[in-house]
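For this view, one protein chain was removed and the others were kept in their places.
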Amino acid sequence: MSDLTKLTITEARDGLAAKEFSAKELADSHIRAIDAGNEALNAYILPTPEKALAMAEASDQRIARGESGPLEGIPLGIKDLFCTKGVRTTACSQILDDFKPTYESTVTQNIWDAGAVLLGKLNNDEFAMGSSNESSAFGCCVNPWRRNGDETNLVPGGSSGGSASAVAANLCLGAVGTDTGGSIRQPAAFTGIVGLKPTYGRCSRWGIVAFASSLDQAGPLAKTVEDAALLLQVMASHDPKDTTSIDTPVPDYRKGLRNGIKGLKIGIPEEYRVDGMPEDIEDLWRKGIDWMKAAGAEIQEVSLPHTKYALPAYYIVAPAEASSNLARYDGVRYGQRIPGDDLLEMYENSRAEGFGAEVKRRILIGTYVLSAGYYDAYYQKAQKIRTLIKNDFTDAFEKVDLLLTPTTPAPAFGIGEVSGDPVQMYLNDVFTVTVNMAGLPGLSVPAGLSSEGTPLGLQLIAKPLDEETLLQAGYALEEAAGPLPVPENWWNK
Amino acid sequence: MKVDEATVRHIARLARIKVTDEEAKNLETELSAILTWVEQLGEVDTRNVAPLTSVVQMSMKKREDQVSDGDCADDIIANAPEVADHFFVVPKVVE
Partner (left out) sequence: MQERVNPDKANLIAGATGDWEVVIGIEIHAQVTSKAKLFSGASTEFGGEPNSHVSLVDAAMPGMLPVINEECVAQAVRTGLGLKAKINLHSVFDRKNYFYPDLPQGYQISQYKHPIVGEGDVILDFKDGSTVTVGIERLHLEQDAGKSLHDQHPEHSFVDLNRSGVALMEIVSKPDLRSSEQAKAFISKLRTILRYLGTCDGNMEQGSMRADINVSVRKPRDDLGTRCEIKNMNSIRFIGQAIDYEARRQIDVIEDGGTIRQETRLFDTRTGETRAMRTKEEAHDYRYFPDPDLLPLEFTQDYVDALDADLPELPDAKKKRFVEDYELSAYDAGVLIASRAASDYFETVATGRDPKLASNWVTGDLFGALNKLGKEIGESPVSAESLGELVDLISDKTISGRIAKDVFDIMLETGEAPAKIVEKRGLKQVTDTGAIEKIVDEIIAANPDQVEQVKTKPKTLGWFVGQVMKATQGKANPQAVNDILREKLEVGEE
């Protein structure tokens, strides 16, 4: 039998249906891959092999009874931001200690209900705050890709770095992540895989450790656009437990996948041509435009004038919401408690030791911008800018069906290379963050390699709730880009 | 916007995070850099712009008034650092 970990979800479903292998065999080969590779990659912070085998066995029984769900027997990894019942959930923060939820997030419950198998919890930036996975309390996750002729460990991007790395290194067939400012799409681009951030409200936020409530959205990381469509199909739902979840039926995302993009109008936002963007990213973007044109799409220049303000506005809104969302980590009801002389000191000690540097930085920024006298100048101002950003998109979507941009302004960098200056790190999200600010769906598709031999992605952006067109165009882009080389396996023990 | 050390300490107290002298110094620099960077938003005229309240265009769904939850005290305290008789226990608070 060939290496089952190299399959796509679509191929694995076919193989399971044809009884070429069992769910247990599929899970087992992934468990072995994790055993061999996770030490070097640090993608999983908590592998759950026993649970995986038990779930796979149950899957095999359902398959035998002809009761397969849409993800029956498919082994997946879950970002540690999702609460998983009885399975330690930490958001990769020390402050949650050994927190074992007594409940299951809606998105992961949807996945288990569809028959999927849990391989383990994946690494991420602490509380999803970061663009490199370096802020994880469990140490940085490593990108399976390396630069040509260079053994420097590269970051997988973040915050869903573990998810991206695990998918790219075949340590799972697909993964579930979250995207607040680019946290699915940027690591997907850095690791040469597909990452989709759905429309805000398409997936329930219930049971996901909150970072910035108005921006957080769960989404899939997968090897192919079709796999991403399959995963989103299952993840998306209307959830009465989440007031911001959208109550419209989930369409069949795979139905029109191969319909092509003839006649689709694709906008190219001029403001995404930023100063100092590397030549290879410019080239790739141009190539992407040509591919879309060749596939019959109509290309049109559009303007999103407030683009440059999205990132600074994001770094007000997200920390503000985070400062409030993270107030519950106080050492009273769960998580780590560090005693002190009195209650106040207990709070201050627990939070000082429990949170890492980046999280503290953002909590303090958020506290500052909401504090008396500054609300209007910062938070309110940023929310007004958000209105303008959203209006920009609304105007653009009067003229075009989709937008095409690079996913990131640069390829993956080395661990420790950008850590000095927080603002420099924040610039990683300059092309992805606009999409979160406006609540739109965005998709990163691997489209080529940088001059250093590391992956690059192109981003497609669609109208609210138009994931169908997004995936359809993503599929066309994937076809045009052709198969990308795979990283050489250096990580196995 | 530059923040001074006293401001750093004040917001750290509001956020209930203890900071060492060294951390306070570093944070002073880092927070000032971030706040200076976001100041570019001042370039945008937002006088007649309403702040965004939600990216989704829908009205808020409401729950029926039914008791559908609770009676799970064991779950509530399952992860607690210190409990007594199903109460959470904290250092004494003096009012």
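Chains: A and B, in written order; residue numbering restarts at 1 for each.
Criterion: a residue touches a chain if its C-beta (ideal position, glycine included) is under 8 Å from a C-beta of that chain, and two chains touch if they have at least 3 such contacts.
Here the structure is a predicted model, which means the values were calculated and not measured.
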item	value
Full-complex contact with the absent chain, from A:Phe21, A:Trp112, A:Phe138 or A:Tyr379	A:Tyr379
Touch with the omitted chain, as defined above, among B:Asp21, B:Asp45 or B:Glu64	B:Glu64
Sole residue of A:Cys92, A:Cys141, A:Ala222 or A:Ala320 that reaches the chain not shown, by the stated touch rule	A:Ala320
Where the unshown chain meets subunit A, residue by residue	82-83, 89, 91, 96, 99, 101-103, 105, 205-210, 212-214, 240-244, 320-321, 323-324, 326-328, 330, 332-334, 343, 347, 367, 370-372, 375, 379
Contact footprint on subunit B, counting only the chain that is left out	13-14, 16, 53-54, 56, 58-73, 75-77, 84-95
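We take it that only the chains that are shown with their structure count from here on.
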item	value
Separation of mean Cα positions, subunit B and subunit A [Å, integer]	23
Subunit A-touching residues of subunit B, taken from the complex the two chains share	3, 7-8, 11-19, 27, 30-31, 33-35, 37-38, 40-44, 46, 49-58, 60-61, 63, 72, 75-82, 88, 90-93
Touching residues (chain side subunit A, partner subunit B) in the complex	98-100, 102-103, 200-201, 214, 240, 243-244, 246-247, 306, 308-309, 312-313, 315-316, 323, 327, 330-337, 339-340, 342-349, 351-352, 355, 360-361, 363-365, 367-368, 371, 378, 380-388, 390, 421-423, 437-439, 464
